[in-house]
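Every protein chain but one is kept in place in this view of the complex.
By letter and in written order, the chains are A, B, C and D; residue numbering begins at 1 in each of them.
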Amino acid sequence: MSQQAVYHFKPVNLGRWIVWTLFALILFVAPKLFTSSLSMTMLSQMGIGIIVCLSYNMLLGQGGMLSFGHAVYSGLGSFAAIHALNHVSGGGLNIPVSLIPVVGGIGGLIVAAILGAVTTKKSGTIFAMITLGVGELVYSMSLMLPEFFGGEGGISGNRVVGEPFMGITFGPQTQVYYLIAVYCFICTVLMYAFTRTPLGRMLNAVRDNPERVEFIGYDTQRVRFLSFMIAGFFAGVAGGLYTLNFEIVTAEVVSAHRSGAYLLFTFLGGALFYFGPIIGAVLMVFATVLLSELTKAWLLYLGVIFLVMVMYAPGGVASLIMMNVRVAAYGMLRRLWTSYLALAGTLATALLGISAMVEMVYHIKLNEALGPQMSFLGAELNTRGLDAWLGAVLLVIVGVGLFELSRRTFVQQWGQIQEEIEAENRRRAAL
Amino acid sequence: QKGETVKVAWIDPLSGLMASIGQNQLKSYQFVAEKLNASNPAGVKFEIISIDNKLSPAESLNALKSAADQGVRYVVQGLGSGAALALVDGINKHNERNPGKELVFLNYAAVDPDLTNSKCSYWHFRYDADTSMKMEALTTFIKEQADVKKVYLINQNYAHGHQVAKYAKAGLARKRPDVQVVGDDLHPLAQVRDFAPYVAKIKASGADTVITGNWGSDLALLVKAANDAGLTAKFYTYYGNFGGTPTALGKAADGRVYQVGYGHYNMGGVYGQLLTDFKKRFNDDFYSAAVYSVMVSLSDAMAKAKSTDPVKVAAALEGLKFKTFNGDVEMRKGDHQLQQPLFITKWQPVDAKNAYDVEKTGMTFGLVKAYDAYVSSTPSSCQMKRPS
Amino acid sequence: METFVVFFLNGLSYGLLLFMLSAGLTLIFSMMGVLNFAHASFYMLGAYFAYALTGWLGFAAALVLAPLLVGALGAAFERYSLRKVHAYGHVPELLITFGLSYVVFELVRLVWGPSNVDYRVPEALSGPMFTLVNAHAQGLSMVWGSGDPALCSAASGNSCNQFPLYRGFMAIVALFMLGSLWLLLTKTRIGLVIQAALTHPEMTQSLGHNVPRVMMGVFGGGCALAGLAGVIGGNAFVTEPNMAASVGAIIFVVVVVGGMGSLAGAFVASLLIGLMQTFAVIVDVSVVTVLQSMGHPLDFEHWAYPILKITISQMAPILPYLLLVLMLILRPKGLLGTREE
Amino acid sequence: MLAIKDLHAFYGKSHILHGVSMEVKPGEIVSLLGRNGSGRSTTIKTIMGLVDGQGSIEWNQHKLLGEKTYDIARLGLGYVPESRDVFPKLTVEQNLLLGQKPGAKGKKGRWSMDDMYQMFPRLKERRHTEAGVMSGGEQQMLTLCRTLMGDPDLIMIDEPTEGLAPKIVELVAEYLKELKRRGLAVLLVEQKLTIALDISERCYVMGHGRMVFDGTPQALRADDYIRREWLEV
Partner (left out) sequence: MSTPTSSNGFALELRDVRKSFGKTEIIRGANLAVKEGERVALIGPNGAGKSTLFNLISGRLPITSGEITLHGERIDGRKPYEVNRRGLARSFQVSNLFPRLSVYENIRCGVLWSQGAGYSFWRFLGDMKKVNDRTEEILHMIRLDKRRDTSVSSLTYAEQRALEIGVTISGGGNVVLLDEPTAGMSKSETARFVNLIREVTVGKTLLTVEHDMGVVFGLADRIAVLVYGEVIAFDTPENVRANERVKEAYLGSVLADQQAAEAGV
């Protein structure tokens, strides 16, 4: 039957080309759209973050290894890179600046090989705890060994060394951004390719059922160890890019804080899908760089977002997207858009009220010096006046109430659609 | 320049280990800016833009970018020499790569001597006295204390702590060769919860004096543990007055904690006025008086340069002599280190002469000795590169 | 000798404090398999609640009420948040507690301000419990209270070491915790029910056990224990928003080194770590000094000099992590644990 | 005492039971037969509140749908799952201990630990072993005993003889009859037709989530069509 033929024809590859081209295109045009120097650094950091988070997800999502110390590999990669960079400036070494990230990668690889030999012997909670311990040790040592880590001030370098190649000095941030973008693209492709190789597949198998793996000819520890080293390499590359971007590396790059951020945002982006960590990395930069600048309550927002996300979307942002893509694939997304609009509108209202209140509380606590007046999203609020508070409360009540209403309709619609999809699936399977 | 608004970016932590200190300093800046906006020699208006650097050098650089985007030309920072070093480096590069958009860095508390020595920069000005200067004052004071015989050094294991230990040993060897250094301990930054073993060790060493550069909980916990174990040695500190620490010192530390600084709570005058107003407003202590020097000198320099252009203002700041809360001071041209008097104070109950009650403890830091600027002045190895 | 006794006492009492801190975590970790990253946050809440309540009702009341309050909050968190993610596995559980720790931190800062609060040891419990006097004539002796001032005056040439009363109090509370937990775990079936529910929740319910309620109770109980530790640790040390972060990692070390799921293990590990950290402080030895004493001084220029010059006393606070890593490599079950995962 | 009417059940969105009705009377052995995947286990799970259902399930005047699993168990229903679900890290004895229902400690049930050990001496031999390392058959015995410790009035057993040696299977059949003698009702899901038909008073046959037969074993033996269409190849 012709149906059969359609089934075997794989249009996937075309789709894949489109996706990759789109990705490259975004990387290419992003700095043309956002030109301020802050957005340039943010874009650069996103590129770096994407590589680290993807490499982290190699462990977490693909290998089921919960690591609390991934910053050790990216961080030591950064240190390797900065030392290399300084040797280049000192004339002791002759490699082009554009290859410094590879040096970082090799640094990460070596460290991962040494530490991984120990940590990957175990899995599960024990692995997690060892990485926690190793992370703390490395961080503490980094403050104790100023000779290598540069102490509190860290080690700085200058990326503008060597002969400019075709006018590229890496002085301007744009040039650094494009270097990062190129690395980001290549690493993303390579890590994606990894998931399609025998080792990548066995890593999934080890995640799912390490015991059985031993009975189909593979050594689980070996699989974990090799993958760990590869993840270490990519983390190191990201570390090397970090070096070029900031031109200074301090002990914080190996801190538990960093490792924690990788974990949190990889998860938030969605560890179950390959592209999840990419979203996670973008969010990470927004949260840590931008959010903290926009509001003093950023930690509170971050914490609450986390609670909510983990509770209601444990698969991360990526899974939310994929759920909708599935609906779209059955051509039923159209039916939802009014619901989405309602949800977004009511949610925004509620959030507006809530954040207005949070911001007012913070203003009272932190910015009294500036008087009771504060501006919030362009509006002037008087934190001592009743009207601002009443208004905010009203917004919350109205927003939450309407949100609940639209949520109910949405849930019902959603359930209906899922049922129809199930039915459709069964119909297709029966064919 | 009259009537112009000058944006000053405050890049310091509002989260992390030093968040509480950071919030106090931010308020201090907002408070001083408000005072000066009422009247200042340059007739400009200051607007403080606060950016949380989370105590992280890398985040400080992000903050710098964002500040530059917002049209800021003046950056103030102080909490943590790590971030300061990163900022100096970042600003040097920025100014080199973006002529016409120069940034000036006014450092009010980061005390790593490197900042005005090997790492000195034309764009950096320091208003606090660095570790070596404070130690100079401390050791000069110790020189006169006959009862100091055995000294114990305990410090945080990072650059600042290393430097305190280093300068203490050098200073003592120079001024009081008879004093014995009976211990030199380093402990990790903000990781020790129980200082009892350290105190026991100090006790066992027979030390009568402890010199420490510790700050925050590392100092509070240390003194607390000493109180508990009945250790009677005297503590010479750098940061006894930082928010929260006085509370932890409490009455038990009466007479045992000395502190060196560029000012003190009971000096009256401008500072006295600032303290009272600040307390009335925020119910908090205005402990970083350097904030005032920073803003006053900035306005003076602008008046002198007749411009708010950072390049001109930086030139005017070099060697600027101005009057601030602790007298007539000078921003030394060679290394951009403010030359100012230093004071040794002692933790004691409030009395008629020393009436400022710190953190409602009924205690205060009372003056024991004042040193003129030249006493604590240290030579600099700075080879300043000035823009041509 | 005198120094040894003093250090030993310090180590022991610090170890007991660690146990107090980690008892609740062990309880939750071993029974529910949840790595509760917010445990230290509950500890902090205990301290702040106690601070607030002490000002109002006095320390004794705070000692009872603050842990209960914290326990109630913990139970509520389990009920409305943690339970929802339980089905998704351990990583989300861990992350949600991670998120909670941020929120608690910010709220505490918002309510009580960013710096220390003045929460102090009550008069009745402050001062020394006993004084160790090392008199030249009689050798070492112990005097209750602070002893005769003359005995310890500088002029007498005796040396005195005081052991704070509050540390004694701390030790008693820790032992009380150990005792009651042990009773709970061995004399009731709760432990069995939870372990059963860990692998087969549905089956356990099919046998008539109200698993959700037991889980909530255990989580609340664990948090209450953290709260109690906060009441006691908060004034012994300082009560400030960073106090949670500063104990966060070490209590995991205790639980893991002791053996996940073993209360006795946590107890032994606490004491071990307490003593180890305390004694390490006096050992001013490094590879460099050892080499030197053996007659092979290491050159200052040697590449490894910076590492080898670090003394054990400098490493003291990070020794637990070293212990953790070594323990997991050599004996993943932990000291007294039975389970590997 | 157990009456099910028009029961529908769902796993998420997939509809598994399409209107099942059946009943079990006191002290009766009823078997529920059908091919793999016909929905027998689902029926039992729905009764226990482990799967969402619609319709009605009544047990001694209590409506069970919507109740919590542990409350259903406390009302006197016992469930032995097909997946065994022994608590792997607990010892045999602890497993049995957990079978006792909370609150019923003082009350003397029909069964004691010793009864169990008598029934399966093998369990007694291994009573301090972790249940997880026991042989498949031993685990099967354990789950049966564990549920009995809760002293249910109706026990629902999902494939109790899976993985048991033929001799033990015969034994189990004997025990089921013994249960009945002590007044228990038994709802049995079984693959081994011989046994099921041998011991039960009535049987139901399920297919594709519906009841397709309801009657005595004799009737089923006689009904070639049902056997061929719904039970055999």
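Rule of thumb we're sticking to: a residue touches a chain if its C-beta (ideal position, glycine included) is under 8 Å from a C-beta of that chain, and two chains touch if they have at least 3 such contacts.
Keep in mind the model is a prediction, meaning the values are calculated, not measured.
Enquirer: What are the shown chains in contact with the chain that isn't displayed?
Expert: A, D
Enquirer: Using the document's definition of touch, tell me which of D:E58, D:D71 or D:E170 contacts the absent chain.
Expert: D:E170
Enquirer: Looking at A:I26, A:L99, A:A193 or A:L377, which makes contact with the chain not pictured?
Expert: Checking each option in A:I26, A:L99, A:A193 or A:L377, the one touching the absent chain turns out to be A:A193.
Enquirer: Have a look at A:G92, A:G167, A:G217 or A:G378 and name the one touching the chain we're not showing.
Expert: A:G217
Enquirer: Need a quick check: the contact residues on chain A for the chain that isn't drawn.
Expert: Counting over the whole complex, chain A touches the hidden chain at residues 193-194, 196-202, 204-205, 207-209, 211-219, 222-223, 226, 230, 429.
Enquirer: In terms of residues, what is the contact footprint of the unshown chain on chain D?
Expert: So the residues of chain D touching the missing chain come out as 34-37, 82, 122, 126, 133-138, 140-141, 159, 162-170, 191-195, 231-233.
Throughout what follows, only the chains that are shown with their structure count from here on.
Enquirer: Mind checking the centre-to-centre distance between chain A and chain C? Centres are C-alpha means, answer in whole Å.
Expert: That gives a centre separation of 33 Å.
Enquirer: Between chain B and chain D, what distance separates the C-alpha centroids? Give it in angstrom.
Expert: Measuring from centre to centre gives 76 Å for this pair.
Enquirer: Cα centroid separation between chain A and chain B, in whole Å?
Expert: So the centre of chain A lies 38 Å away from the centre of chain B.
Enquirer: Where does chain C touch two or more other chains at once, residue-wise?
Expert: 113, 314, 317-318
Enquirer: For chain A, give me the residues that contact two or more of the other chains.
Expert: 140, 144, 146, 299
Enquirer: Sort out for me which residues of chain B touch chain A in the complex.
Expert: Spelled out, the residues of chain B in touch with chain A are 14-15, 23, 26-27, 30-31, 34, 51-52, 54, 56-59, 61-63, 65-66, 68-69, 80-82, 84-86, 89-90, 93, 97, 112, 114, 119, 157-160, 162, 186, 188-189, 191, 281-282.
Enquirer: Would you mind writing out the residues of chain D in touch with chain C in their complex?
Expert: 48, 50, 68-70, 73-74, 79, 81, 85, 87-90, 94-95, 97-99, 101-102, 146-147, 150
Enquirer: Quick one: which bits of chain B touch chain C in the complex? Just the residue numbers, please.
Expert: 17, 19-21, 23-24, 157, 185-188, 190-194, 196-198, 200-201, 203-204, 217, 220-221, 224, 228-230, 243-245, 247-248, 250, 359-360
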